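Just below is one structure, and these are the notes that go with it.
Left out: one protein chain. Kept in place: all the others.
Our next item is chain A:
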Amino acid sequence: MDQLPSSYLAPDVVLSARDVVKSYGNTHALKGVNFDIHRGKVTTLFGENGAGKSTLMKILSGVINPTSGTITLDGKPVHFANSTEARDHGISIIHQELSLAPNLSVRDNIFMGREIMTPTGVNFAEEARQAQLLMEELEEEIDPLTPVEELRLGQQQIVEIARALSVDSRILIMDEPTSALSASEVEVLFKVIRDLTARGVSIVYISHHLEEALQITDYAVVLRDGNITATAEARDIDLEWIVRNMVGENFDLGSPPTGYEFGEVALSIRDISVPGALPDTLSVDHLSLDVRAGEIVCIYGLMGAGRTELLECVAGRVQKAGGQVLLEGRDVSRLTIAQRIAEGLALVPEDRQRDGLVQTMSVGENLSLASITNFVRGLFLSTGLERSLIQQSIKDVTVKTSGGEAPIGSLSGGNQQKVVIGKMLATHPRVIMLDEPSRGIDVGAKAEVFKLLAERAKTGLAVIYSTSEVGECLSIAHRIVVMSRGKIAAEFSADATKEEIMAASGEAVVA
């Protein structure tokens, strides 16, 4: 990695996107975005989940193609058919989800797909030497022959970065590179970033850790709902500016339902721990929480804060390491998922496609799945009873569909989510937990989902939902619980400010 030619060092725009639009059917992930990457500088892209950050980065790195718009590299319009072509132009991306082969060694991962060849085969010795040099550069003591699966997540991230560095990238896109890194690893990464920019490499940086990102960046660009809302140089702005532009004027997601008293404690989580991905770690760390009948509690936290693990543990999906779950005073900790549902504890999982829906079944069959035993008369299902439930559910949760027999894949994301919620509501739960219920659905559907939950809460249903979008905390929730590293970091009432909540989650904490 020698010094790049001096022409690269001019402080101007190396890559620019103009009027980039990306649509998936009726949903528009990007609505005409203009974005510049400055030579030898760090440009950070800020935005909430679903704002379109990852989509934009995938377009710039050739992973996906824009619906319309142009991309200009060094003043010349370019078109990348795939990520390999983008890489040949010197653009590399480090994805949020690691793309390493866990069974292969560090060396093999770094050179995967572009092995150094000799006439007699792969030159493993040379690959190992270069891998070793990269590891030294990244101040990471990893033997290049170690299988990746034996590394810590943070070290795996380093390998991913090493792979991007090894192709002499001119533009390096890092999507949430620090989410799995320890504080010292983040420092090393920042040092590497400064070295790279000094050599003329342009960095695009995406992170939810705002203050951390503000430390390293030269330019800040804020994306919201598929539009660029603000652009500034880092020296002119502060944390508050970012938050203000990220969140913007909120679409009204409702307010906490009032005019009734909460009932008894419906769900009591006592001292729950959940083992983490690595030995001797806890993804949920001795957490306790009480939710009363009719109360709506929002659990806010960053990715990896332990929200999903907590909810899945309470639902019975994930084994706990310790603690108790009481449902209306009864200990349900030892029950199966099915028994907990029968007792009145329902979970709407985070990943609709993976955990929520049966894609091979119709809308109606999905809606009645969790409560199917209620329609058994004698040996057989009563078609009439089932049909009336399906019609009732479609009406109650306002699913827009041609009917119960429509294939589930014909619905939009928001309507699919309503089907999953309707399915669990049909079991007549006392407590419903929703893990990121607004993920991947448009703002109108979001408001409808929240309205639905608020109405149910009035009838005595205890509602817990998790979110990583601060705007959604300050909607229907009576109480906001902020989770960080498996623990409750803070609790707020409905009149908290966005800044308070974000600060408590660790977003503003410097590594």
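As a convention for this text, a contact is a pair of C-beta atoms (placed from the backbone, for glycine too) under 8 Å apart; a residue touches a chain by one contact, two chains touch by 3 or more; residues count from 1.
Keep this in mind: contacts and distances are computed from a predicted model.
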Checklist entry - What protein name does the UniProt record of the undisplayed chain give, "NADH-quinone oxidoreductase subunit N", "ABC transporter permease", "Glutaredoxin" or "Protocatechuate 3,4-dioxygenase subunit beta"? => result "ABC transporter permease"
Checklist outcome for this item: Sole touch to the unshown chain from A:323, A:364 or A:506: residue A:364
Item to check | Hidden-chain contact residue, picked from the options A:177, A:256, A:275 or A:356 | outcome: A:356
Checklist outcome for this item: Touch assignment to the omitted chain, from A:427, A:468 or A:484, lands on A:427
Checklist entry - Quick one: which of A:299, A:390 or A:453 touches the chain that's been left out? => result A:390
Item to check | Missing-chain contacts mapped onto chain A | outcome: 315, 317, 336-338, 341-342, 347, 349, 354-362, 364-365, 368-370, 372-373, 375-376, 379-381, 383, 386-387, 390, 394-395, 398-407, 409-411, 423-424, 427
